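Okay, so here's the structure we're looking at.
With one protein chain held back, the other chains of the complex are shown just where they sit.
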Amino acid sequence: MDKYLLIPLLPLIAFTINIVFGKGIIKEKAHWVSILAVLGSFVISASTFTEVLNGKIINYDVYNWIVSGNFRVTIGFLIDQLTAIMLIVVTSVSLLVHIYSVGYMHGDKGYYRFFAYLSLFTFSMLMLVMGNNLLQLYFGWEAVGLCSYFLIGFWYEKKSAADAGKKAFIVNRFGDFGFGLGVIMIFLMLGTVHYSDIFSKVGTLTGQTINILGYNVDLITLIALLLFCGAVGKSAQIPLHVWLPDAMEGPTPVSALIHAATMVTAGVFMVARFNPLFSLSEVAMNVVALTGAITSLFAATIALVQNDIKRIVAYSTVSQLGYMFLACGVGAYGAGIFHLYTHAYFKALLFLGAGSVMHAMAGELDVQKMGGLKKHMPITYITFLIASLSIAGIPGLAGFFSKDEILWLAYNHGMVGKIVWAMGTVVAALTAFYSFRIIFLAFHGKFRGTHEQEHHLHESPKVMTIPLIILAIGAISAGWFGIPAALGGSNAIAHFFEPVLGHPHVTAGHEEEFMVMGISIAAAIGGIFISWIFYSLKPEMPKNLAKKFKRIYITLWNKYYVDELYDFIIVRPMKWLANSILVAVTDGKIIEGIVNGVPQAIRNFSERLRKLQTGQLQHYGLGMALGLFVILALVLIAAGR
Amino acid sequence: MVPLNWYIGLSAVIFVIGMVGFIVRKNILIMLMSIELMLNSVNISLVAFSHYLQDLRGQVFVFFIITVAAAEAAIGLAILVALFKNKAAVHTDEIMEMKG
Amino acid sequence: MLSKLFFGYFAVIMVALSLLVITRRNPVHSVLWMLVLFFHIAGLYLFLNAEFLAAVQVILYAGAILVLFLFVIMMLNIKVEITAERFIGEWPIGVALGLSILMLIYFTTSKLIQGPAGQFSIEAIKAETHTKALGKVLYTEYLFPFEIASLILLIAIVGAIVLAKKRG
Partner (left out) sequence: MNIPFPDLRPVTPEIIMTLSATALLILELIFKNKGVLAFIGILAAAAVMYIMPASMGETFGGMFISDSYSIFFKFIFIINLILTILISLRYIQRQKAEYGEYYSLLLFATAGMMLMASAKDLIILYLGLELMALSTYILAGIKRHDVKSNEAAIKYFLLGGFSSALLLYGISLLYGMTTTTDIYKIAEHLKATGVTTTLLLSMILIAVAFLFKIAAAPFHMWAPDVYEGAPTSITAFMSVGPKAAGFAVIGRVFYTAFQNIQTDWTTILIGIAILTMAVGNILAIVQTNIKRMLAYSSIAHAGYILLGIIAGTTEGLNAMMTYLFIYAFMNIGAFAIVIILDRGEELSDYEGLAKNRPLVAALMLVFMFSLTGIPPTAGFIAKFNLFTAVIKAGYTWLVIIAVMFSAISAYYYLRVVMNMYMKEMKQEAAIHLSPSLSLAILITVLMVLIIGIMPSMVIG
């Protein structure tokens, strides 16, 4: 057995062991199985990474599952630069989250189940990134989704958690529908689902159009946009972003792993993987860039006023994912993946830090009720601060380099690039502001919670803080591979990615680059500064501002009413339709939503049909005779004899 | 000489009578007898064919059908007796516990 | 002509008897009408030069199967039948369906093309006697089905024992 196979296989084995023996035999020791497995995957991934670094590209089929004509379903691995970096991200964050969970989930009655799901998720994610064909990607795509629903609804007794799981499921259906169509289109047009074949043949599609409802649509644009639909759903971009903040109902380690570092970035990964396809369609590229930029700005503004610490971080994730799409949209796939990679560390750190705070606050999430945690939880504080500095884009930390690379490349990408660059810079300021809002509200000042809570405050156990420290190191240093030439670096990561993802040609000189860099640094520091004034120096100011700009504040507080909008334009009309039309047919039964409507209609039909099965033999015989008669009569009529 | 068609016609009439008897009668015993009627109508046509085609296979078949009919009757009546012991029912509307 | 007359008599009586079988309220009457019907069928077999089958028809059908029926009817309570409804509510549908199917069968079978003639002409059978001819075929060409038929009879015995015999 080759070692690459072991990378996904180890977590799968851990899952199987935990799910089978977890309840009876392993119980409290369940974490050992999973941690060892993921550790193994990490070690192999690291060694694979060095191989790739030395120029080795691995692409082979492990197993032919179904071979039917030219339709081949295989399990195969493609490990190139893109995959290698994803492997490192997934296994390392997964490993740390596994360790952290030992402390966080301690004593939970679903302990073994939790670790089993985490391992299953890791397996699915690894299959997703390692696949060498579209179907495997699709399988991984759905499988990570499934694990995500399980884990969001992990505390299924809690209604909000169960609802959030359901919401994530339904919202993702919309995106995945498009994605599935895209996959089918690719197979129909190119007759293959293997990446290498797709990319070598995709050029033949240029200029081809397809007629939809009388409009001639460019085929490549259509396929790219259909695939992007899936990315929009999975990576929580506008307008399908609504599920991600609600997903915070799941346990915090899950949020860190799935909803920050790995699964939600699958969309970015997919777009980067299909860069030969996307690059052929300017329309699709612009759609990607603008969707990313708008989402980024939109989510950042919402994050400004939220009080729930996890929701702030969640909106921040949506915003940063928008950044990555922005990068892909301007052709800077390498920069996008670079940001994905640095973001994984500092965002996971933010989530785990938030989890540590929650742990100390006995589940309290409202930042308004915290304060002065600095002295009680020094390690959490310092690591959280590092993560915030990193995400804000303070020079020297990981976030700075990746963000700067994106903004610089966007700036150089013509008109659309300039627009998204401007938006991105604003987002940078907003990001710095809301990140430090948490720092000042939660860790500085005086404690504003109850006495009981204050009494309970404590630093988290070592098993939780050590992952924080390791992630903090990542949040500082992860970007050092990408120090731009302007700052005397070699931008190693851009060269690393160039064979797969390409690198946009930049003509502008270092002076301009310094200017762009200066603007973004100024934006970051400005954001932190305003945050300091608002929440440390003059705490009454935000309230006054909120009063003054009440309408804006309330709009932001209500997240631009998107949920309400969906309720108004989708959920309510569906209900209305169901109530007014189906009720008339089904004797006043109230049917909720179209989701229940169709099955209910079938059920009602079924109930009627069922009455034919009376239980009396004669009726059965009558049915047979009738069948005989009808067939006979029809055949004789058809035969015309 | 009687035409072959007459036999086929007679057999068809008896077959359909048996079929109708099976469908309309509620008494399980009569239903059983209806099946026997249908089998006999088949036998008539087979013997007639055998005669007109100058081939013995039809008659051999009839022999087997009679054998099977005997076995069938024995088993059917045994099932009926078992049912009767439990429920004292000989009508199909008394055995409608399972439906839907 | 005489043979046609003869057949006509048999046909009319047999159809009438069949109708009686399926319409009688009392199953005992049905069985008895059926007995008469079976004798007529045996007569028809004789008419078709199938002496052995005629004998089997009387011995096996009339003698064994119908007696079994009678036994069971005696065991069961027939008084219920006198009061209970004979037909299901939908009987007109059943009858209409039966008539339509009969019509279709008539239309289709009236165009039947006979198969090729075989080697057992009536003279040949008469020369060998029917029983002997049939027996020869049965025990040579049809040995295999014959064995299977014996299994079926065995099953019948086993089944009757399993289902109806009293056990400890």
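By written order: A, B and C. Residues from 1 in each chain.
The rule is simple: a residue touches a chain if its C-beta (ideal position, glycine included) is under 8 Å from a C-beta of that chain, and two chains touch if they have at least 3 such contacts.
From a predicted model like this one, the values you see are computed outputs, not experimental measurements.
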item: Displayed partners of the chain not shown (whole complex); value: A, B, C
item: Residue of A:Ile25, A:Val67 or A:Leu537 in touch with the missing chain, whole complex considered; value: A:Val67
item: Options C:Val12, C:Leu99, C:Ile122 or C:Ile148, residue touching the unrepresented chain; value: C:Ile148
item: Residues of subunit C (touch criterion as defined above) contacting the omitted chain; value: 104-105, 107-109, 111-118, 136, 140-145, 148-149, 151-152, 154-156, 158-159, 161-163
item: Subunit A residues that touch the omitted chain in the full complex; value: 19-20, 23, 64-69, 71, 156, 599, 602-603, 605-607, 609-610, 613, 615, 617, 619-621, 623-624, 626-628, 631-632, 635-636, 638-639, 641
item: Contact footprint on subunit B, counting only the chain that is left out; value: 4, 8, 11, 15, 18-19, 22, 28, 31-32, 35, 38-39, 41-42, 45-46, 49, 53, 55, 57-58, 60-61, 64-65, 68, 71-72, 75-76, 78-80, 82-83, 85-87, 95, 97-100
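By definition in this document, only the chains that are shown with their structure count from here on.
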item: Chain centre separation (subunit A, subunit C; CA means) in Å; value: 75
item: Contacts with 2+ other chains: residues of subunit A; value: 616, 618, 622, 625
item: In subunit C, residues with contacts to at least two other chains; value: 88, 90, 94, 97-98, 101
item: Contact footprint of subunit B on subunit C as seen in their complex; value: 3-4, 7, 10-11, 14-15, 18-19, 21-22, 24, 27, 30-31, 34, 37-38, 41, 44-45, 48-50, 52-53, 56-57, 60-61, 64-65, 68-69, 72-73, 75-77, 80-81, 84-88, 90-91, 94-95, 97-99, 101-102, 105-106, 109-110, 112, 114-122, 124-125, 133-134, 137-138, 142, 145, 149, 152-153, 155-157, 159-160, 162-164
item: Residue numbers on subunit C that touch subunit A, as the complex places them; value: 88, 90, 93-94, 97-98, 100-101, 104, 107-108, 111
item: Interfacial residue positions of subunit A with respect to subunit B in the complex; value: 610-611, 613-618, 621-622, 625
